[in-house]
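Just passing along the structure, written as structure tokens.
Only one protein chain is missing; all other protein chains are in place.
Right after this comes chain A.
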Amino acid sequence: MPHRGKTSSTDRLFGALANPTRRDILDLLLDGEQTVQTIADRFDMARPSVSEHLRVLRDTDLVREEQRGRHRYYAVHPEPLVGVRDWLSPYERYWRARLTDLGEVLDDLAGGEQP
């Protein structure tokens, strides 16, 4: 399988996303921005652990933080995923199109078999 030349940012993105806890955090943030404490409570984790995960996500720009008053709020920033999606999507797009074509073949077959 040929590898792409540009791997560094993609590698970091993979690394960030390879961790199930970080994916769960992203999933939670999709419901809206959260503070570290809220995330820690939600996952029953110590705040430093959450902060470390958030740091990794921030480094890949998947999450952005904003200081408001005494709290920092974290929100999903999905744009870095554009490249990831564009890279994988040929397969999924391909198979979706095939399954749609299969449906048309089935419709034809069934139609042709009506007495």
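Going forward, a residue touches a chain if its C-beta (ideal position, glycine included) is under 8 Å from a C-beta of that chain, and two chains touch if they have at least 3 such contacts; residues count from 1.
We adopt the following convention: contacts and distances are computed from a predicted model.
You can't see one chain of this complex, but its UniProt record names it "SRPBCC domain-containing protein", from the set "Redox-active disulfide protein 2", "Molybdopterin synthase catalytic subunit", "SRPBCC domain-containing protein" or "Spermidine/putrescine ABC transporter". Summarising the interface, chain A meets the missing chain with residues 1-4, 7, 10-11, 14, 17-18, 20, 23-24, 26-27, 30, 61, 76-88, 90-92, 94-96, 98-107, 109-110.
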